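Apart from one protein chain that is not included, each protein chain of the complex appears where it belongs.
A, B and C label the chains in the order they appear, each numbered from 1.
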Amino acid sequence: MSKTTTGDLRVAVLGVGVMGADHVARLSSRISGAQVVVVNDYVTEKAEQIAAGIDGCRAVVDPLDAIADPDVDAVVLATPGPTHEKQLLACLEHDKSVLCEKPLTTDIETSLAVVKREAELGKRLIQVGFMRRFDHEYARLKALLDGGELGRPLVMHCAHRNPAVPTSFDSAMIVRDSLVHEVDVTRFLFDEEIVSIQIVKPAANPGAPHGLADPQIAIMRTASGKHVDVELFVTTGVAYEVRTEVVAEKGSAMIGLDVGLVRKTAPGIWGGQIAPGFRERFGQAYDTEFQRWVDAVRVGGTTQDYTDGPGAWDGYAAAAVCEAGVASLNSGLPVEVAMVDRASIDGA
Amino acid sequence: MSKTTTGDLRVAVLGVGVMGADHVARLSSRISGAQVVVVNDYVTEKAEQIAAGIDGCRAVVDPLDAIADPDVDAVVLATPGPTHEKQLLACLEHDKSVLCEKPLTTDIETSLAVVKREAELGKRLIQVGFMRRFDHEYARLKALLDGGELGRPLVMHCAHRNPAVPTSFDSAMIVRDSLVHEVDVTRFLFDEEIVSIQIVKPAANPGAPHGLADPQIAIMRTASGKHVDVELFVTTGVAYEVRTEVVAEKGSAMIGLDVGLVRKTAPGIWGGQIAPGFRERFGQAYDTEFQRWVDAVRVGGTTQDYTDGPGAWDGYAAAAVCEAGVASLNSGLPVEVAMVDRASIDGA
Amino acid sequence: MSKTTTGDLRVAVLGVGVMGADHVARLSSRISGAQVVVVNDYVTEKAEQIAAGIDGCRAVVDPLDAIADPDVDAVVLATPGPTHEKQLLACLEHDKSVLCEKPLTTDIETSLAVVKREAELGKRLIQVGFMRRFDHEYARLKALLDGGELGRPLVMHCAHRNPAVPTSFDSAMIVRDSLVHEVDVTRFLFDEEIVSIQIVKPAANPGAPHGLADPQIAIMRTASGKHVDVELFVTTGVAYEVRTEVVAEKGSAMIGLDVGLVRKTAPGIWGGQIAPGFRERFGQAYDTEFQRWVDAVRVGGTTQDYTDGPGAWDGYAAAAVCEAGVASLNSGLPVEVAMVDRASIDGA
Partner (left out) sequence: MSKTTTGDLRVAVLGVGVMGADHVARLSSRISGAQVVVVNDYVTEKAEQIAAGIDGCRAVVDPLDAIADPDVDAVVLATPGPTHEKQLLACLEHDKSVLCEKPLTTDIETSLAVVKREAELGKRLIQVGFMRRFDHEYARLKALLDGGELGRPLVMHCAHRNPAVPTSFDSAMIVRDSLVHEVDVTRFLFDEEIVSIQIVKPAANPGAPHGLADPQIAIMRTASGKHVDVELFVTTGVAYEVRTEVVAEKGSAMIGLDVGLVRKTAPGIWGGQIAPGFRERFGQAYDTEFQRWVDAVRVGGTTQDYTDGPGAWDGYAAAAVCEAGVASLNSGLPVEVAMVDRASIDGA
């Protein structure tokens, strides 16, 4: 890879709320070879304030203008989900690589439309922000499974726990915003699609907001019959806990055990701290995700030129599983996942 | 408790196969206050051989004679399940305390008959061999939950793995012989009944014998809506692994993590050994179970006079859940557990 | 081993303070094949109270009468150290097996005298209460080392921490009462003598009683040049922590890591509990030590007939190392350990 002053990737970050502002800081201070040249937010003042702190960066009012801007090489989407479809299509139209925070779009029809449009271009421009694929531990687990030493995976157990969620969080968001990560992890680790899903609702946590079905247990089955269960619990009051265990023919492997500094204190307690939130747990994963994306785009590559970069199809597939998950949340019954045949798309 | 030479509990051990022979050795060499005075087995030679090695012990051909023997104070049943009903009823008739290895009997009708007969006597004579209740870690978990510090339990995840099983093991035995322990653990830890069960069959382990549905996932719901899932996997090729995690309102707790001696060796590996079998994992639990049973019976107490000794009702309840489990194994659907009302029995 | 009612080992327990009372309870309720028939204490009322609670047990005022009693088969010494010499010699005179809590005697001259007297009898009657040899983890570590898989041991690191000690505890007792266990562990694991010892005194814990040199670091060298360091810290305020790590040619191994039930609670803490005291940490070791001693003595065996039972020589060797340790505590310099040649004794 060559790196020159003039070769820095010029990035527009659309949406500078909590997540987008993180990405601006990431690109400005920890990622090599990129500059944030444009920021945009529907709260204009916020965009202007952030732009003012970065040399050579300006705020643009209309996100579509930012995408079209000839001084912008690539785009990061951290805007609300309902705006993604239009913005992604604009990126495709202007031939701009885009790193899109999940969800790809908010429903499977528009997700499929985006997938098809990109396929027609014959060029991969879209990467979806499933950052766990870039986490050291998930990467090691993937390598272990692919190496074949454990034989064929049979079962996976996951736990995904948040200490708390905003009051706006509802039962379906536990599927769409939390479970979606394990949906992608399943597809990533097993390289196959999920064919059915069932959501079990235990008696709710008394400490959860009234009406929130929390915890939930998701039970998924893959095309080849692998079983995946996921405990989703977003009001634990404890910390951010993500654990994944794969049970295979010749052994099992687990990631997400806490460790690091271990203390012993009165009255006879040993232990350590759990990551308080996803930033602490997955900060390295975000950095790696962005560095690899910048590296790939700078050399004129497509976003899938590096290992495991999830594309538009991965966003669509995750949306399809979550759609079925929400249906099961309502019915309590197993629901088949409805997806188009991928071959039909790639052949478009 | 008083202990005198003459006060030793005189025990008959019926069935001296692998498990029964273990119990003979346990009572003879590690348990205080008991003597094995009679052994019995349908293989007469085996009983005679064992009796010959113990001072004051003789072999008896008919198990019912052993039970009736006036020189026998109490009975340990390690005979095949189909013989339990008749032997238990004989113990009740002769007013002998009995420690009965699981299952209580092989079907819920006869189990219920035993429960009712004991209830009519107004006296608890039967203890069922759910030894996990006496394991240090389960006891600590129970104490933690009862202490209330973690709040109300909501979810439990269990794994129950065997390296291998005899060739005679079939899919239903995974429910009746393996899952039965988690059924009792659930009832013990949560102090409530299980109301429904579903068995999920993932694609089978290629290394499992043809036709054996292994692994299996059991999904249970308790009366108050707690969720329990159990991975059952009896051909792992690894070791004997039993893990239990309870997720509650204010935190979670896990037992069954391996540790002890930790080694570091070439080529850069750290770790330790997993218990190879149930004897190594639960040896202490068996010893404690027997010592407490001997202590209780010697002082003329009933078998439930000490904490958590599982009785005939616990054997019946476990059988009822497993019966529903086997039905679900065949149908793939959730099955309600059918049990009589306990109040109707105790009022008998 | 045969076990009959009449064959129970009749034991006299001398000294029924905290430790001795523990041993009475152990022999009465957890150890198979033994009865406590005599107890003795310089506080007569205490002995009588304990005797009253055990069928067939009586209090005896003079410890030497208890030893001489023809109804006593074997003796447990839990009396103060200064009385040990006379009591041990009485046991030898009356041909009674004796399990003697450390120290063997309070100085190396009298220890040596006891060793010589026993050697003259040509019969091993004395076992010293170094219970760690019977702890599961130490036994596994010993087996690992003896198996040769790790090659030749080179270095050992130990930590020995108490939450608190009685106000009577002085700096030399940290050597004589605490370090003595690691002295025996070193000799047990490495099968060789310790030839020099140095005690380092870091700045004292501000929370330690005035004048107590706590923590202390002991640095020992074995005959073949192995290095052992021990952190001794008896006022940690935390719990009872004992850790041992052996570093060898082909790898290392550690015991004493805490585990068991692992919890996660607010605010983002994971961990578990450390054993509060030596009873919890080494309870199993005491039980195993006593059961093996009873088993060996009952069959007419000597106390060294079972693996690793430490004898009078081990008590003498430990005393010699501690003697040198106390000298180093005072001088700050390394001190050679002065011991007679074992061959000269065994040839006596």
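Keep in mind that, in the parts below, a residue touches a chain if its C-beta (ideal position, glycine included) is under 8 Å from a C-beta of that chain, and two chains touch if they have at least 3 such contacts.
Computed from a predicted structure; not experimentally measured.
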Check the whole complex and report which displayed chains the hidden chain contacts.
A, B, C
Of the candidates C:Gly53, C:Gly148 or C:Gly207, the residue in contact with the absent chain is C:Gly207
From the list A:Glu137, A:Asp170 or A:Glu193, pick the residue that touches the absent chain.
A:Glu137
Selected from B:Gly17, B:Gly237 or B:Gly283 as touching the chain missing from the view:
B:Gly237
So one chain is hidden, and I want to know which residue out of C:Asp177, C:Glu231, C:Asp295 or C:Glu323 touches that hidden chain in the complete assembly.
C:Glu231
With the missing chain put back, which residues of chain C would touch it? List them for me.
151-152, 154-155, 157, 159, 200, 202-203, 205-207, 215, 217, 219, 221, 224-227, 229, 231, 233, 236-238, 247, 249-252
State which residues belonging to chain B touch the missing partner chain.
163, 237-239, 241, 258, 264-276
Footprint left on chain A by the chain that the document does not show
1-8, 28-33, 35, 53-56, 136-137, 140-141, 144, 149-150, 250-255, 257, 259-266, 284, 291, 295
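The working rule: only the chains that are shown with their structure count from here on.
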Touch-connected sets, chain A omitted, are one piece
By Cα centroid distance, the chain farthest from chain B is A
Just give me the whole-number Å value for how far the CA centre of chain A lies from that of chain B.
45
Distance between the CA centroids of chain B and chain C (whole Å) is 37
Quick check on chain C: which residues sit in contact with 2+ other chains?
264-266
